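Below is one structure, written out as C-alpha cells; comments come after it.
With one protein chain withheld, the remaining protein chains of the complex are depicted in position.
Order as written gives the chain letters A and B; numbering starts at 1 within each chain.
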Amino acid sequence: MVTPLDIIKKKRAEAVSRIIGKGYLSTKRVYVGMATCEIAAGSDEVMRVFRDAISKGGLTDVYLSQKGCVGRCNLEPTVEIIESGKNPVRYGLITPEKAQDIIDRHLKKGEVITEWVID
Amino acid sequence: MNEEYITIYINDKKYKVKPDQTIMQAADACGYHIPRLCYHPKLSIEGACRVCIVEVEGQRNYVASCAFPVSDQMRIQTNTPQLRRARRDIIELIIDNHPEDCHTCERDGNCELQRLASSVGIRARHFDGPRKQYEIDLSSTSVIRDPDKCILCGRCVRMCSQIQQVHNLTQAHRGFGTVVMPAYNMPMSESVCTKCGQCINVCPTASFLEKNYTQELFQKLNDPDLVKVVQFAPSVRAAIGEAFGIGAGRNMEGELVAALKKLGFDYVFDTQFSADLTIMEEASEFLERVHNNDKLPMITSCSSAWMKCMEQFYPDLIENISTCKSPMSMQGAMAKSYFAGKIDVEPKKILSVAVMCCTAKKYEAARPELEFNGMRGVDIVVTTREIAWMIKSAGIDFVNIQAEGFDNPIGLSSGAGTIFGVTGGVMEAAIRTAYELSTGQTLVDIEVEGVRGLKGIKEGSITMEGQEIRVAVAHGLGNANKLLDIVRKEPDRYHFVEIMGCPGGCIGGGGQPYPGVNSIPMDENMLAARAEALYSSDRKKTIRRSHENPSIQQIYKDFLGRPLSKKSHELLHTHYKKKLPKGIVPEAAKI
Partner (left out) sequence: MGKEYVVTLCEGPSCIHKGSRRLRQLLEKKLEKHGIAGKVRTFLSGCLGMCAKGPIMVINPGYVIYGGVTVDDVDEIVEQHLIKDNPVARLTVKESHLYNRFFRVFGDAKFFGKQMRIALRNCGIIDPESIEDYLSLRGYEALAKVLTDMTPEDVIEELKKSGLRGRGGAGFPTGLKWQFTRAAESDEKYVICNADEGDPGAFMDRSAIEGDPHTVIEGMAIGAYAIGANKGYMYIRAEYPLAIERIQKAIDDAKKHGILGDNILGSDFSFDVEIKLGAGAFVCGEETALIHSIEGYRGMPRPRPPYPSVKGLFDKPTLINNVETWANIPVVIIDGGDWFSKVGVGKSNGTKVFAVAGRIVNTGLVEVPMGTTLREIIYDICGGIPGNKKFKAVQTGGPSGGCLPEDFLDTSIDYESLAEVGSIMGSGGMIVIDEDSCMVQMAEFFLEFTQSESCGKCTPCREGTKRMLEILTRISKGKGQDGDIEKLERLGHMIQKASLCGLGQSAPNPVLSTLKNFRDEYKEHIYNSKCRAGQCKAMLSYLITDNCIGCGACLRACPVDAITGNKKEKHLINQDICIKCGKCYEVCKFDAVAKS
C-alpha cells in the first residue's frame, strides 16, 4: 500500500529534481531577501537588477532565488551568494548600483567585495 | 462522585451547592448578593463591568463571579478588604466618567448605578479626570440616546441583538472612546431601531430614555379650548402600581381612571374597548381571508415595534399582515369621529391622549399612514412611567385614591380586550370571536392554554367548520424572527400568527415602570404577575367575548355598520410599505 509518507517522499524527490532542473547545481546561487522589510528597504529593485542581468545581460550559470527575512533588519536588503567549494558570502545594504557591481565583479570575475560583506 | 451537590466555601463558610452553575448563582442561593452591574439573567454573560469580582483560591486574579463556574472544594471570598477596595475603585472609575448631574437626571432615585455606588460606600473621588462628552440623540420619536450617561455595561446591546435581534445598537470605537450607537452612528430616527424601548428597560442609568411628552401634556391639559380625552392600554393598569411601590400584579384600573380625571382629563376611555373593536375587524378579516383563499397566514398588526420591524426586515410578508390598526389607533379614530359626533364637538378640538406601556406607540401615533381626514387619531402618547410621574408631580395620592369607572360610549370592554396586554392574548381573543362568527356556535372552553405563558414561540390549533386552524404566537422580536423564518419556509404551516414586539407582550413593554430596589428589569416573575393581573380580570368579567360587548354592538349599529365596512376601512384599517432604513440592514432583510 502506498502510504502518505511514500507519496511525500516521492514528491520530495520530484521537487529536488525540478529545483536542480532549474539550475540549482549551477556554480553560483544568488539569494535575494524578499520579505516586506527587505522590499521596504529596496530589495525588489535589487532583485530586478539580477533578473535583468540573467535575462538580458548574459549572466549565465547562476541560480537566482528569493528568500524570506533572515532577521538582519538593519542590514537589508541582503544578497547571499553561495558557490560550491567556497565560503558563502552575504552582502548587506545592497542598492541596485551595488547589485550591478556584484554582478560585474563577484559573479563574473569571482571577486568578493569585502567592504559590503556581513561578517 | 455523588454528583447531586458539591461543596464550596464562601467566606470560609461551608455550603452544599449544585454543580454546573456560576459562582454568582451559587452565592445567590447561599444568601450572598454579590454586587453586579452588567449581569442580566436573560442576557449572555458579558463579564464587562467587573463589579462582581470575587477571590477564588488558586486563581492569580480576581474572577468575575457572573461567569466563573463553581467546582468542588472551591474557596471563594466575596468581601475581603482588598476585594472591597478593588470593587470600589472599579465603581468609582465608572462614576468618574459619568456626569455629576444626579439631581437633574430623569432616573434620580431610580438608578442602579446610584444604588451600587452607595452600596459599596463610595464617599470620595480618587481618580478624577475628564469625562465623556457626546451629543444627545433626540432624533427619535420614541427613544432618546444619551451616551454621556452610558457606563458601557452592554445590556442594551445584548438586549437589542440577542432578545430582540434587531442589532441596532453596538459598541463602536475603542478604549475610553467606546460608545454605544447605531451602525455608522446613524441618528436613532434613521436607524433600524424598532422603538421597542427594551434598551430603556435594561439600562441601569439614563443612557436610554423615552422621549418625554409630560410637559407638553401638562400644558395642553390647561387649555380650556380642548376636550381632553385619554385612553390607557390593558397592561398599564397591570404595572403602574409598581411605580408607587405597590407590588407587581395589582390591577389599578379604577385608580388610574380616577387619577387621570384628577389630572384634568374630561373623558377617560379604555383601550380595551377598541381591543374588542380590533377583534371584530381582525377576526372578520381572518375569516374573509380563509374563505377567499387570500394570503395566509394572517399576521397581527397591533404591536408598533413589530410594525416597524416588519416593514424593514419582512417586507415580503406585507400582504400577510392584517390591515387593522392597533387598538390605540382605532380608539383615537373613534374618539375623533364617533365620539366627537356624540358630544357634538369639532374633531380638531379633541385632544386625544394615550397612556401606553410602550415607547413605539409614540412612533405609531405619528405614522402618516394612520391619519384620517387629515388628522392624527392620537395626539400625544405617554408611557406608564411618564403618567406615573405626572400623577406624582401633580400631587395626586394614587395609593389611597378612590377608584372610578370609565366614561362611555367607548369605555366598556370584554375580557377578551383585557388579555390583549399579554402575549397570546390577541390570538385567544380572536379565536373566541372568530369561532362564533364562523360556526355560529359559542366557544365554551375559551381559555386557550396553548397560547398562554412566557414560552418564546407557542403553537395551538382549533377546529372551525371542520377545518383545523393552526395558530402560532411569538413575543419579543427575536422569537418573532425565528417564527417568521419558519413562516417563510413553510407558508402553509399556520393560518394565523400573533407577533408582539416585547418579551411577554405589552406587559413587558418598553414604557413600563423601572424596577424597584432589589428587583431585576424584565424579571420573569414580575412579567408573570402582570399577566396574571390581566388574566384574573378576564376571569372576573361576565362578558369575555368581544362580539358580546354591548358598546361594540352599539357602535356597529349606530356608526360603522358591520366589520370591514367602508367606514371601518376608512377609520380602522391602514396599509404598510417596505422601508429600508439607512445603516446596516441585517441578514433578514436581504430579499
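Details
Criterion: a residue touches a chain if its C-beta (ideal position, glycine included) is under 8 Å from a C-beta of that chain, and two chains touch if they have at least 3 such contacts.
Just so you know, these numbers come straight off a predicted model, no measurement behind them.
When the full complex is taken into account, the listed residue touching the unshown chain is B:His126, out of B:Lys13, B:His33 or B:His126. Residues 45-51, 53, 60-62, 64, 66-69, 85-86, 89-90, 93-94, 96-97, 126-127, 129-130, 152, 154, 170-171, 173-178 of chain B touch the missing chain (whole complex, contact as defined above).
On the side of chain A, touch with the chain left out of the figure occurs at residues 2-5, 7-9, 11-12, 15-16, 18-19, 24-25, 31, 33-37, 39, 65-75, 82, 84, 87-88, 90, 118-119.
Following the convention adopted for this analysis, only the chains that are shown with their structure count from here on.
One finds 71 Å separating the Cα centroids of chain A and chain B.
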